[in-house]
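Every protein chain except one is present and positioned as in the full complex.
Moving on, here comes subunit A:
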Amino acid sequence: MRNRVAMVVLPLFLCLLLLTPTPAQSAAAPPRVLLLFDSLAKGTVREGNVDELQKQLAAYSAQVTLVHLDQYVKGSMSDYSNVITVINAADITTDNHVFLEDLADYKGQYLHIGYNPTADTKEALHLSVAIQPGGSASLRIGGLPEANLQVQDMPYIAASQAERSYGNLLFLGSSVQVPYAVGSGKYTYVPYLKQGDGSSLAMACVLREWLHITDTPHSYLVLKEIYPFTDLNLLQQMADQLYQKGIPFIASIRPVFTNTDFPAMLRYLEALKAVQARNGSIVVNVPVIGPVISRSDDTLREKMSIFINLLADQGVAPLGVGAESYWTYDKEYAQTGLLFFDSAVLFPNKELHYMEQTNTSKAFISSLYSVPLDDLVTQYKTGSSGLTDLPMDTAIVADFPEDEAGMEKLLQKLEQSWIPFSDYKQEAHRVATDTHIITSSQGVISINGQELNIDYSPKAVSADFEYEHEQVKSFTRLFSVQNQFFIVAIIVSLVFFGGLLVIGYRMYRRKYMK
């Protein structure tokens, strides 16, 4: 009897587990990285390098905890699989004894970036560091094209005896050629990282090895700034052109939370279906945060859920989320807006609008490091050889063009870049709300287990729509008659009393004004 019950209950329980909407779950535990820094180097050439590291670590699906070196708490290092220290100030040595003692006992991997590596690091790598005051250098690492760097007070590895060496740095105008980074045992040292130049991708190559990432990286074309107000015909044309050129792409679409039953919204959905049919994958861009943030506003989760469900009901399958990186460092946004997704495209921060800032990031199973297409083209001589070996999954990002001329220009740039773009839906992605589970794998998209046929010919949307619902009225005829009766009665009374007034006035004049 007990077995019978178990036979009935167990499959039911399993079904329930499968059907119960759960937030996106990670398949494997992400690396936990403690990122320590001495300063954010505001106003110097190194400003933004900590931010750059955060972005790169996110792209390797690492969960990052950002802590100022002075606020390091004894014993906390052991909670992390990896530790990174960034020293941006040349005149500050790492003399936090608590940190140094913990580091000596630390069993995980340690990476030092910037000035003044710790004594242990120096000893382990037999390291000698020098400073290049200015000039330019050429950096070559992995399969990346050669990058030119303009340097200023740049620390470099003058001498070392290390087990591992990463890349080559050649100072132009001299014959000095040194490794970009070195490593031995648990210690790795990268002397230079600047956001926005060739050292950024070089750093990404070092991190890839340091975090033992073995998956083949892919590059994706991401078109963002797509709104319901975008020229939807141009959007479809763009999708057609890219399809004809064999370029798969991701459309990061802006969500709509109001008036979603309007014809304007239906046209937006039609255009998105057409994009999907042309090998375009859809990711939901997070909403714009308004100028005033109220901490009592807890509607984000509901709004995002409704929008995702609306898309899914209409046969549009979002496969991830597009957000500025700082969203992953906000407790409210991470737990409500990003909750539904296990894949993300993280864009550079423009304006920070935290609601509940935290120092530990949300990690995604799949997270794309984004590089603006224009930056990539100007930074590397992409030429015909192409940028085939970007170290991590990368989103090459371009804003959706305003007009046809802009579209032609963008298509030309894409052709000239020779970047082999991958199809986002070939990888595994999962989006889950209370009512829908959307997945993709090996090019197949499913909504609630049903394979989605993405072939679609857009239909014209009728502009006929009842914007104002007429209220049900009772006794309309009776009230109409009543209204007319009162209007007549009031006019008659006014005329009557007016007449009396005139007569009375005349009588008064006759009697007293003589």
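Rule of thumb we're sticking to: a residue touches a chain if its C-beta (ideal position, glycine included) is under 8 Å from a C-beta of that chain, and two chains touch if they have at least 3 such contacts; residues count from 1.
Basically, contacts and distances are computed from a predicted model.
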Checklist outcome for this item: Matching the hidden chain's UniProt record against "Spore germination protein KB", "Transmembrane protein", "Sulfate transport system permease protein" or "NADH dehydrogenase subunit C" returns "Transmembrane protein"
Checklist outcome for this item: Of A:T299, A:Q357, A:T435 or A:Q484, the residue that touches the missing chain is A:T299
Item to check | Hidden partner chain, touching residue among A:A159, A:A463 or A:M507 | outcome: A:A463
Checklist outcome for this item: Out of A:F229, A:F475 or A:Y512, the sole contact with the unshown chain comes from A:F229
Checklist entry - In the complete assembly, which of A:A89, A:V129 or A:M265 touches the absent chain? => result A:M265
Next on the checklist: Give me the subunit A residues in contact with the hidden chain, please.
Outcome noted: 225, 227-229, 232, 254-259, 262-265, 267-268, 287-295, 297, 299-300, 303, 463, 467-468
